[in-house]
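Submitted below is the structure of interest, expressed as structure tokens.
Taken from a larger complex, these chains appear in their original positions, while the remainder are omitted.
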Amino acid sequence: MSGRPSPHAAPLPEPSTIPENGWHCGHFFYRFRREAMAAPLTPECVTQFCAALSPPDDVAPERIASYWISGHEADFGLIVMDPDPAKVDAIHQSLIAPPLGQFIEGVWSFVSISEVSEYVPTIERFRDRLISEGADPESDELKAKVAAYERRLPMMNEQRLRPEFPDWPAACFYPMNKSRVPGANWFTEPFSHRNKMMAEHAQSGIAFAGKVSQLITVGVGLDDWEWMVTLWARNPDYLKDIVYKMRFDIASAKYAEFGPFYVGYRAGADEILDHCKVR
Amino acid sequence: MSGRPSPHAAPLPEPSTIPENGWHCGHFFYRFRREAMAAPLTPECVTQFCAALSPPDDVAPERIASYWISGHEADFGLIVMDPDPAKVDAIHQSLIAPPLGQFIEGVWSFVSISEVSEYVPTIERFRDRLISEGADPESDELKAKVAAYERRLPMMNEQRLRPEFPDWPAACFYPMNKSRVPGANWFTEPFSHRNKMMAEHAQSGIAFAGKVSQLITVGVGLDDWEWMVTLWARNPDYLKDIVYKMRFDIASAKYAEFGPFYVGYRAGADEILDHCKVR
């Protein structure tokens, strides 16, 4: 590709690091470097830790949430979102800046951008699907459902692009790919087939309404996996239940490849320091 | 999924980190950081080690057992269970808190929750299976067997959810997945087929009654593998015998993917310190 725009194309936006629609999203997982800690963190380090997780307004990202993480790999994790990628990464940099950085190691992270997936039905596709499922195209019921979807869609898309984080105690985080192996190649399937599989997959999630809330962000071209999944749950039981149930959906069973899973529990800076016994 | 419960659904439980049925389960494997040990552990560190493995009642988890581990990767390991995930993880955090944490490195862990698998037959399915195997539906023998299973099932499920740990000297620990590769995709098999394979697999285990006891906990949505297997054995010979035998079951031969194996021998804190020659 030559870098030369067609002379008849719409004028291109100014160069920018701010996406047109979505937000940058950073998932960061850390452990305390106990091997370097002959003693608990100094008050200076404790202050730096708390400040990094509660940045002053002028550098605060739009969203930030913290969790202590189960298991030996990570002690705590963050999810951060903002239109500006530098603001997202600045949280990470604040945490590992000297002197606290001597005692904290990043163990995994994922860089992604929020978006409205191509599989989210437009009003038209939503209407067509109802008709294909047997609805009468002229019925008032159909019109009412379509109208309701039309009212709901902007709010749902807002939640996809600029989500509020639920206040639930448990969450899990994992990246995934769609497979491209011979015999199970998602990317050679036609859109209609992929769309149908994704619609069925979405149905699996509806059974968990009120129990689990999900956010899918895109890592394609940005990090080592294609998508990042964030699941917030009212109870950790629901995390295993929903992921287990969804694993049987053909979109997952046949096509999904999963990366590392981290499970965590909502906790502020103080709770993390206490749980980890480092002060 | 929208996070909005259906208005007609049963009211949802309060947000909590305590599972409704199972217990949180943590497997932790560690090595002593000999590279940092110019001398044996100080008395302070020895005290911290022993205290971490025998926590006071108010923070003690429901179950905890410790093992010295064969081979160079890990020196010792723990299995911990409790309804509260913070109590499970606190054992880990106590062990690696300053100053002992300078000399201990977590090398592997697994986060899971206990459950009654969908393949455990209900009373009805148990009865149906016997009939399908030729039992007379009206016979007293069938009724007796069903009644016995009905009496036994609550106890067996209790052992699955809140197990007593046997006092045997040997144990092995490993995680596993069911494969989803083209040609061997467990998750696209119908339940009836999976259930049949799991029943046959269970038969393999029955030959080891009194020799091996197993616990299967669920890592789906929580950690990098779908299941965690704990085998306790009267003799380490039986560990290799049962795993070898089961590898030929179609559920394993065709569909199982295995993670790292750790073999260990029951040992208290003092025995671990002595075996590892670190005090």
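Note that the chains are named A and B in the order they appear, and that numbering of residues resets to 1 at the start of each chain.
Assume a residue touches a chain if its C-beta (ideal position, glycine included) is under 8 Å from a C-beta of that chain, and two chains touch if they have at least 3 such contacts.
Worth saying up front: this structure is predicted, and the values here are computed from it rather than measured.
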Subunit count for the whole complex, all chains sharing one sequence, 2 displayed: 5
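By definition in this document, only the chains that are shown with their structure count from here on.
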Distance between chain centroids, defined by C-alpha means - subunit A, subunit B (Å): 30
Subunit B-touching residues of subunit A, taken from the complex the two chains share: 34-40, 68, 70-73, 156, 159, 166-170, 172, 181-184, 202, 205-206, 208-214, 231, 234-237, 239-244, 247-248, 250, 252-254, 256, 260-261, 263, 265, 275-278
Of all residues in subunit B, those that touch subunit A in their complex: 1-6, 9, 12-13, 15-22, 24, 26, 28-29, 33, 36, 85-86, 88-90, 92-94, 96-99, 101-102, 104-111, 113, 115, 180-183, 185, 187-188, 218-224, 226
